[in-house]
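Structure in structure tokens, see below.
For this view, one protein chain was removed and the others were kept in their places.
For reference, chains read A and B in written order, and residue numbers begin at 1 within each chain.
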Amino acid sequence: MHDLIQQLIIGLSIGATYALIALGYTMVYGVLRLINFAHGEVYMMGAVVGFHVTNLIARWRLPLWVSLPFVFVTAMVACAALGFLIEFLAYRPLRNRPRLVVLITAIGVSLLLQNLAQMWFIFGPTPQAFPPLIPQYSKTFGTPPNTITISNLDVLSFGLSVGLMAALAWVVLRTRTGLALRAVSYRFDTSSLMGINTNRTISFTFMLGSALAAVAGVVDAIRYDVKPLMGLMPGLKAFVAAVLGGIGSIPGALVGGMLMGLVETLVKGYLSSAYADAVAFVVLIVILLVKPSGLFGRYVPEKL
Amino acid sequence: MRWMTRTAWAALLVAGLMSCKDKGASRPSNEILIGEFASMTGQTATFGQSSHEGLMLAIDQVNAAGGVLGKPIRVITEDNRSDANEAVTAVQKLISRDHVVAIIGEVASKRSLAGGGVCQQYKIPMLSPSSTNPAVTQVGDYIFRICFTDDFQGGVCARFAVKKGWKKVVIFRDVANDYSKGLTAGFRAGYENAGSVVAEESFREGDNDFKAQLTKIKSAGPDAVFLPAYYADVVKIVKQARELELNVPFFGGDGWDSPTTLAAGAVMDGCFFANHYSPDDPRPAVQSFIKAYQAKYRKTPDAMAILGYDAGRVMADAIKLAGKAEPKAIRDALAQTKDFPGASGTITIDERRNARKPAFVLALKGGKTSIADTINPE
Partner (left out) sequence: MASIASTSHISRPRLPVWVINSALVLLIAAMWPLHRVLAENMNPYYLRILILIGLNVILATSLNLINGITGQFSLGHAGFMAIGAYAAGSLMKYFGPTGTQSAIALPALLAVGGFWAAVAGLLVGIPTLRLRGDYLAIATLGFGEIINTLIVNTEQIGPFEIGGSSGLHGIPIRTDFFWAYAAAIVCVASVWRLAYSAKGLAFRAVREDEVAAAAMGIDTTYYKVLAFVIGAFFAGVAGGLYATFDGNLAPESFRFMRSIEIVVMVVLGGSGSVTGAVVAAAVLTYLPEQLRFSNEWRMVIYSLALILMMILRPEGLLGGRELFRWRRRMAIPVVPADSGPRGT
């Protein structure tokens, strides 16, 4: 039993990261009906920026309550800028082009970022451990061998995820920009007729999603390591999570992310770890066949 | 304007065909050409680049000392983008277009197998610095390696486990990696009678989170965990194991060897790994290599680098022994390599064209290694 609880904790911790990335996918899809293939790479860039920044400020020996937010905020700002650039340079010129063209462009951007990260002047191909920033400790409950362990990074990841989602919900529901975002998601053309600056709203959406991905990137960098290809699988899994939760739905992204984390962990723990990655795609295919609108999405019939 | 496009196409075609007119072009005979095929880009770029750096250091040193047979050695490096099909193309180019007299490569056994087929076909000697799959040298009598094989290394780990009195072991292997597969097989063969493998778990190279499997491993209650994987995954796995209060020793093979493992510090305490060499080995060959490497590249070398370095030196020595830069002679000279003082150990090439070298088992403590055991080939 304790094993199951341990696996659940692990799953939620991983799922929290997927949720953060999935939020970016879901918001961009909501406004543009575009799968931003490059989103996984933005997550990776967040980790890379966090890595470099932490190395830079290491010599100043700042106290944790200063350095930690600093690293996160810098990564968020950098990725927001990156997200803005991607949208402005690669997607905006194709705003009225067929979806497939934009999809291919998105793949191109993803590849570009992956390969730029492998250049020596950005990061290089070798995986590197994140420089020391947060002391990691864990708390164990229960008597051995029936123990359950939670580490402070699990708590951080989960807390950040839920907290940021709450903040995001506040922005989307309570601010004018959020209102604009919802309007553009609902009806693109009409919202511009209503006086909403669609371009600005879309840029904002990208920046917001990218900032969240950056947070996930830094957390995972601290937990694991930094490598230029680290965005590929989490990106895909987070996309599946977004679809699972209902693409376009923000609570859906959170729930979807958590579910994906749980499924993956339980498969690894109880079935076979060899197939854990493939499971993500099986989930996707099943969802798309059974309930394509996902858990929280609405089914929008195709109007002619 | 159609004629313009037509002419453009025609010109392109002609230009393309023209560049193929290169059969047996004369080569400058004032240098010795050696080919290298490595993964300079792609999934395993980090290994290829390390190996390449080690090799180039060796060749630079050889050339600085006057070269071989009075001529400098020039290495033509072709990138195979971490792909086996590309490896064949790269080797084909080196042989057919660049007319190299010998080839060094590759790190990954799969690509060595791929390239080895071509080398054997054209009778160009090939020396692999670090491919450990036994099948590599079985491709033919022109294929050599200067490292030990998976079955030997797995056996070393098994012998060590037995010596340490670990009766119950869990194998945690990388399912997508043939190196891990080979080591596991070698380990099982050596360990089967002496102890019991209570569980076997797997992960995929590049995975980040292993806690699910580690939880299962913990429940199995082993004395130690055999982890035949590469350093990036190893560090993450051990770290997560410690987080889960799984404090038994982890041990593995030469894939652990990297500055990253040492940089992980105290979390790796109590773990062991088999390796080709030890930085504590006082032999001047090792120490001078490390110094020279750091001077040239400003970083600490890893296992691939040192093996690449030795491959270069063994090759240069073989050419010297052969007396002429001619593939067959080089091949015979390589076969006769005996007690070569490599930085990664004393290298003797046996009749199966594998290197007979002792293996060190290194213990990790406080970010440093120490020699826990030395195991010689039987």
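What we mean here is this: a contact is a pair of C-beta atoms (placed from the backbone, for glycine too) under 8 Å apart; a residue touches a chain by one contact, two chains touch by 3 or more.
Note that the structure is predicted; figures quoted are calculated from it, not measured.
Although one chain is omitted from the display, it touches the following shown chains in the full assembly: A, B. Within the full complex, the residue among A:Leu4, A:Ala81 or A:Ile104 touching the omitted chain is A:Ile104. Although one chain is not drawn, the whole complex shows that of B:Val75, B:Val100, B:Leu113 or B:Val156 it is B:Leu113 that touches it.
The hidden chain makes contact, of the residues B:Asp83, B:Asp257 or B:Asp302, with B:Asp83. Check A:Phe141, A:Trp170 or A:Phe281 against the missing chain and you find that the one touching it is A:Phe281. Note that of A:Leu112, A:Val155 or A:Leu262, the residue touching the chain absent from this view is A:Leu112.
Mapped onto chain A, contacts with the missing chain fall at residues 31-35, 90, 93-105, 107-112, 114-116, 119, 188-189, 232, 236, 239-240, 243, 274-275, 277-278, 280-282, 284-285, 288-289, 292, 302, 304.
Mapped onto chain B, the footprint of the missing chain covers residues 16, 19-20, 22-23, 40-41, 43, 78-79, 81-85, 88-89, 92-93, 95-97, 109-111, 113-114, 117, 133, 135, 175-178, 180-182.
As a convention for this text, only the chains that are shown with their structure count from here on.
Centres computed as Cα averages put chain A at a distance of 36 Å from chain B. Contact residues of chain A toward chain B in the complex are 3, 6-7, 10-11, 14, 118, 125-129, 136, 138, 140, 144-145, 147, 149, 151, 220, 223-225, 227, 229-230, 233, 264-266, 268-269, 272-274, 276-277. Remark: chain B residues 41, 43, 45-46, 49, 175, 201-204, 206-209, 211-213, 215-216, 218-219, 221, 232, 235-236, 243-245, 260, 263-264 touch chain A in the complex.
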